[in-house]
Each structure stands twice: as C-alpha cells, then as structure tokens.
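First, the structure itself, so that you have it in front of you.
Note that one protein chain is taken out, while the other chains of the complex remain in position.
Naming follows writing order (A and B), and every chain is counted from residue 1.
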Amino acid sequence: MPETIAFYVFSAIAIGASALVIGQRNPMHSVLLLIASFGALAGLYIQLDAPFVAVAQIIIYAGAIMVLFLFVVMLLNAPQEDAAEWDRTHPLRQGVLARFGSLLALLLVVELVWALLGTSDVDRPVGEQAGAAGSVRALGKVLFTEYVFPFEATSVLILVAMVGAVVLARRESDES
Amino acid sequence: MGGYLSVVIYLVMIVAFAIVSLAVARVLRPRRPFAAKLQTYECGAEPFGQAWVQFPVGFYLVALLFIVFDALAVFLFPWVLALRGLGMWAVVAMVVFLAILGLGWFYAFRERLLEWQ
Partner (left out) sequence: MEWLTPLVAPFIVLNAIIGIVTYVTLLERKFAARMQSRVGPYRVGPHGLLQPIADAIKLMMKEDVVPTAVDRPVYNLAPIVFLVPCMLIFATIPFAPGLGVADLNIGILFFLAVSAMEIVGLFMAGWGSNNKYALLSAMRAVNQVISYDLPFIFSALVPVLLAGSLRLSDIAAAQAGLWFVFYPVVGQLAFIAFIVSTVAAENRAPFDILEAESELVAGFRVEYSGMKFAIIQLAEYAHVVGASFLGALLFLGAWAGPGPEWLGPGWFLLKAMFVFLLVTWVRWSFVRIRVDQILALSWKVLLPATLVLLIAAAIVVVWRGTPGV
C-alpha cells in the first residue's frame, strides 16, 4: 500500500514538474523544475528495484548535468524570453511549420502508446529481469568481464568529450 | 524495499519540520516593512540594476570537467565492489581506463584549462 502511494506521488511529481518545465518563461525556473523531475525519477528507479540506477541518476543528471545547465543559463544571461514578441514573429510559429510540429508530436504520442502496449512484463521488477541491475557487485562483475571492451571504449568517448571541451575553451580564450 | 520506506518517511519528516518551524515563526514574529527596508542589500548604497548578469565562461568549463569525472565516479562504485572476485584483471582494466582519461586531463593541464581564468 505505501509503495502504491509512493509510486503515484513520484509519478505525479515527475510528470507535473516536466510539464511545468515547458511552461516557464524563465529558463532558470525550468532548470530547477527539471531537477525536481529527475529527483522523482530516481524514486521511481528505486521502486523498480534498481537503486544503483537511481543513485547514478542523482549523481550524473540531478547533480552534474544540472550544474552545467545552470551555468549555461548564467553564461547566456537570458532571464526572460521575450515571449510576446517571440510568439508572433518566430519562423517556427508560422502555419505550415506549426502544423508539421503538431504532426510530429502526434507521432510521438502514437509511438509511446505503441511501445507501452508492446511491453509485456512491465509489472516485474527490473532487478528480477536483469539480475545485475539490482546489485552493484553483480553489475561490476559483468562490467569488468563480459563488457570490458565497451567499458574501455567509454573512456575513449569521454576523452573525445574532454578534448572537445578543451578545444572550445581554448578558442574562447584566444579571442579574448 | 522496507529500508527505502523509512528513508521516504524521514524525508517527509524533514520537510514537515521545516514547514512547521517556518509557520510557527510566522505567528510569533513582528512584521513592519517599509520601502527602504525591503531594498536589495548593497552595503547601504542605492542598489542598481538586477543581479542576474552574464557570468564568465570559466564556470562552464569547470562544470564540463565535473561531468566527465562524475561519469568516472559512477564506474568506480561497481569496480570497487567487484575487485575481490576479479583480482588483478579488474585493476588493469581500470588503470587502462584511467590512463585514457589521463590523456584528456593532461591535455587540459597543458592548455592551462585547470587554472581559473
């Protein structure tokens, strides 16, 4: 019973906060609401018996990536979108494109419904299905034996991201 | 799951404590606002403009580096636990991983990006 209540509370926060993210005029409010949404998602992961995913969600998304978003908003200094002006003149608001956008949104809804209907065993906990997801130790065992090559490949991926950041920053400081 | 339920109850209690103490203070405290008192504090001088100004790119770079090493931290947790079962092999795997990341770190170091600018 408490699990069911917790599930509905977390889901309501996640969906409500995500909806509000889009509705904000102030990008900083959007970022803060997104953090709330990510926090609620972490709660849902725990209910799915995947605590490590929940912790990774908090550490990586609600922590690191949100900090990056905050700093980007501070860097761009856009406390308000000039909403009224923007609404009327933006090319994406014009007839054909707006209709195309709605079509894409509709497709997304259809796709989501189709995906949800196609999933047969949503009511089983993730930990039961995967075995590894629930236990951090088991995850480590699999990661460093069976998946050791993808693991090492990840480091190359991160390296590329790092080098990219360095190059961007260097150009920035050369100009100034 | 029982453990997490206690954590959620604890969380609710923390929020309740904050709200109750704020509400009690609301009843107890005086309230005598006037325009000058409600000005933004700038050490007594007339405040000018908003505080929400553009910040330098340096902050953004630190955040980028943070994400990279945070991803590493998430990989370290399962590694630390699986170490005993896997032995030297896991150590070697992690050393290789760190060495590749170390290249990036060294590049950032050489380009003086680890310094505040």
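Keep this in mind: a contact is a pair of C-beta atoms (placed from the backbone, for glycine too) under 8 Å apart; a residue touches a chain by one contact, two chains touch by 3 or more.
Quick caveat: nothing in here was measured; it's all calculated off a predicted structure.
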{"item": "Contacts of chain B with the absent chain, listed as residue ranges", "value": "2-7, 9-11, 13-15, 17-19, 21-22, 24-26, 28-33, 37-43, 47, 50-53, 55, 59, 62-63, 65-66, 69-70, 73, 76-77, 80-81, 83-84, 87-88, 90-91, 94-95, 98, 102, 105, 109, 114-116"}
{"item": "For chain A, residues in touch with the removed chain", "value": "26, 28-29, 32, 35, 51-52, 55, 58-59, 62-64, 66-67, 70-71, 74, 136"}
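Convention: only the chains that are shown with their structure count from here on.
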{"item": "CA centroid of chain A to CA centroid of chain B, Å", "value": "17"}
{"item": "Of all residues in chain A, those that touch chain B in their complex", "value": "2-3, 6, 43, 46-47, 49, 51-52, 55-56, 59-60, 63-65, 67-68, 70-72, 74-77, 79, 136-137, 139-141, 143-145, 148, 151-152, 154-156, 158-159, 161-163, 165-166, 169-170, 172-173"}
{"item": "Footprint of chain A on chain B - complex, ascending", "value": "1, 4-5, 8, 50, 52-57, 59-61, 63-68, 70-75, 77-83, 85-86, 89-90, 93, 96-98, 100-101, 103-105, 107-108, 111, 113, 117"}
